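Yeah, one chain of the complex is gone here, protein chain that is, but the others are all in their spots.
Labels run A and B following the written order; every chain starts at residue 1.
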Amino acid sequence: MPTNHAAHLPPLPDLGGPAQPLLSVRHLTKHFALAGRGLRRSRDVVRAVDDLGFDLRKGETLGIVGESGCGKSTTSRLIMSLLAPTAGEIVFDGQVVGGRALPMKDYRRQVQMVFQDSHASLNPRLSIENAIAFAPQVHGLARRDALARAHELLDAVGLAPAQFGARFPHQLSGGQRQRVNIARALALRPRLLILDEPVSALDKSVEAQVLNLLVDLKARYGLSYLFISHDLNVVQYMADRVLVMYLGKVAEVGAVDAIYGRPAHPYTAALLASRPSMDPARRRTRPPLQGDPPNPIDPPSGCRFRTRCAHAEAVCAAQEPALAVLAGGHAAACLMNAPGSGHRAAPVRRVEAARVLA
Amino acid sequence: MTSAPDTPLVHVRDLRVAFESREPGVATVAAVNGVDFDLAPRETLCILGESGSGKSVTLRALMRLNPARTTRMSGTVRVAGQDIASASEAQMTAVRGRSVAMIFQEPMTALDPVFSIGTQIAETVRRHEGIDRAAARRRALQLLELVQVPSAARRLDAYPHELSGGLRQRAMIAMALSCRPRLLLADEPTTALDATVQIQVLLLLRELQREMGMGLIFVTHDLGVASEVADRIAVMYAGRFVEEAGVSDFLRQPMHPYAQGLLGATVHAGSRGRPLVTIAGAPPRLDRLPAGCAFAARCDRVMPACLDAMPALAAAGADRSARCLLVTPPRTALAA
Partner (left out) sequence: MLSYLLRRVLYAVPIALAVSVVCFLLVHLAPGDPINAIVSADTPADVVEQVRREYGLDRPLPTQFALWLGRVAQGDFGKSIASGRPVLDELGPAIVNTLRLSLGAAAIGFALGTALGVAAALARGRWPDKSIVALAAASVSVPHYWLGMVLVIVFSVVFNLLPSMGAGGGGSEAWRWDWEHVQYLVLPALTLSIIPMGIVARTVRGVVLDVLGQDFITTLRGKGLRGGRIALHVVKNAAPSVLSIMGLQLGYLMGGSILVETVFSWPGTGFMLNGAIFQRDIPVLQGTILVLALIFVLLNLLVDLMQTTLDPRIKRQ
C-alpha cells in the first residue's frame, strides 16, 4: 500500500548522529549443521562465523579481508539478513535489526548489497531499467517515478539511459553489468552498501573504473561501505579501516595505515607478504605461509591460526586470544600482543585486561 | 632432432587464429591477428592481457587445442623442433602432454570429476611412455611429492572435489609435468587461488621450471603475477602483441599507451587518495576490427596517422619493441 512519503522514497533519516556507529555487530555467530550419517544428525558443524564483533562508523568504508573459508561472505549475508544468525545481534543506527523499532522491510531499504558475479545477480529477462525500477515499485513508488529514478541512477553510474536502458544483461560487458548492480543497489537510497568482491571478476582496467565510480558515489550520496575482498591492494585503496578475518573470527582490526604499515597479527603480516612484489629484483624465495586455509569444520583449539603460525607456542593451543587493544582503534587477536598472556613475545607490563574492541 | 644451442624452443611467425560460425549473420571472430615471437629454452614469457585480447587462444594454438571444426589457423608455429601448424592430428596427440603440456585456470573444472587424480596423472604417463599400471602409479606418487602435496600416497586415490583449490592446482601441475615436457603453458593458473596459495604455486612453478629446464609461457592479466615469474613480458591487445620487453625494463617504463594504462590502473600502495588512472572505452569487437591501430579509439595521444594503418611491432630500444607510432615513428621503424 503506497504510503504518503513513498511518492519520492526519500532516504530514511539519520537517528543517532555522527558518533553513533551506523552498524554494530555483536557476538555474531553462524554455524551450519552438516548432514548426519544414517538416521542420526551429525555433530559436525561448519563454524563459518564465530563470535564476530565490530562497528562500522557513518561515512566510512570498512574493509573485510580474508581468504576462502574465513567467513567474510557469510558475514555479508548475515548482515543483509539473507541468513539467520545462530547467535548474536545486529544493531543499525542504534536499533536492533528485526526488532519492533526496525522491521525488516525498513532495514532492507537502508542496507543494500552488490555481489561478485554480476551476471548471476541480474534477472536475464528484465531490461536493466526495469531491473533497477523493480525495488522502488515494490516499496510503493509509481512506475513512472520508478523509471525516472532508474534513469537518474543509470546516469550516475555512467551508463546513458537512452542507450542502455532497454538493454538486457547479456548485451552488456562485465563492467557495465556491475555498474547496473550498483545502480540497482542505490535505487532505494540506502545508507549502507555491502560490496562483496564487487571487482574481483573484472579486468584490471575495468576494475579501476568501477572503483573510481564507487568512491564518487560514496561522496555524492553520503554512503557508508562494507567492502569485502580478498585483494589486499584494492582494500588498501578503498577502505578507511580494515578487519582481517581468519576462520570465522577477527584476527586484526584497525585503521588502514596501521594494518598495512604495522600489522600486529602474524596472519595479517603473512597475507601482506603474499602479495607479488611488483619488482623483479626483489622476488620472494619462500612463501610466507605453507599449506591451504584450513577447514572451518574442525578449527584448531585455542588460536585458530596456530597451525600455520611461525610464532606458535604451547600457550596458543590452550587459550583463544581475545582482541588485544594496541593503540587507538588498532587491535589484534594474538597472544603476542596481550600483556601477561604467557607468550614469550607478549609485553610484560600488566596493563588493563584486553578489551573487546567496540 | 638435435637443436643448435641458439635454436629457439618456440618459433612463431604471423600466427592468426579465427573462429568461424556456421550460423548465418554471425561474423568470423579474429581472435589472433599476427603474433610473432621466439622463446629460448628455459626462458619464461608472460603474455599479459585482458579478456578478449586473444592470449588464451594464442596459448592453445601452440598445442592446436582450439576446437578443430570452427578454428582457422595460419602462420608458422614450431615448438621443440616440431612443426605444429602442419602436423596431423595423430602427430599432435603425440606432442601434447609430452613435449608441450598445459595447466589451466580452474582446476575444479579442468579435472575429470569421476576419476581419481592418481589415475589422471598415470594415464598421461601410460599414453606417452607405455609403462604398466603399477609403474605409472609409482610415477604419479613421485610427481605428487615433487609438487609438494602433503600425504601424497593418500591423495593418489582422492577425487578432485575432495581436494582444496591449491591441492587441485598442484595435482594439475603434476599431471602436466609427468612426461617431462620441454615447454609448459600456463593459462592463468593462479587466478582462482587465494593470495597465500598463489604465491606458493608461483614459487613452485619457478622452482620446477628451473629444475627441469623447461620453457614457460604464462598467460595472466595480473601484472604482479607477471613480475614474480617472467623474464620477458608481451602485452597483448585485440589479437596482437603491442609491446614486448624484459620484465624489469617493462615495469620501470612501459612504452605503449595501453601498457601504460594497464600499469596505471593496477591498484597498489601508492594509489590511495587519488582517482585511479583508467583507460577510457572498451576493447574493440573482434569481429569488426578497425583498419588502423586497434587501440586508437581509446588512446589519449592518438594522431591521424594512427587510424590509417596498423603500426608495425618495431624495435623500441635494447631488446624491446612496441607497436605504436609515438614510440617508433615510421621513419625509424624496421619491418617486423
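Here is the rule we go by: a contact is a pair of C-beta atoms (placed from the backbone, for glycine too) under 8 Å apart; a residue touches a chain by one contact, two chains touch by 3 or more.
If you're wondering where the values come from, they're calculated on a predicted model, not measured in any experiment.
Considering the whole complex, the residue from B:I84, B:L143, B:L156 or B:M175 that touches the absent chain is B:M175.
One of B:G34, B:G52, B:G97 or B:P311 touches the chain omitted from the figure, and that residue is B:G97. The chain omitted from view is touched by exactly one of B:T28, B:S74, B:T109 or B:S151, namely B:T109.
Among the residues B:L9, B:L39, B:M63 or B:L143, only B:M63 touches the chain that is left out of the figure.
The omitted chain makes contact with chain B at the following residues, 22, 63, 65, 92-98, 101-102, 104, 106, 109-115, 123-124, 127-128, 159, 161, 172, 175.
In this section, only the chains that are shown with their structure count from here on.
Every residue of chain A that touches chain B in the complex is listed here, in rising order: 67-68, 173-175, 203-209, 211-212, 215, 230-234, 236-237, 256, 260, 270-271, 274-281, 283-293.
Residues 50-51, 150, 164-167, 194-200, 202-203, 221-225, 227-228, 230, 247-248, 251, 261-262, 264-269, 271-272, 275-279, 282 of chain B touch chain A in their complex.
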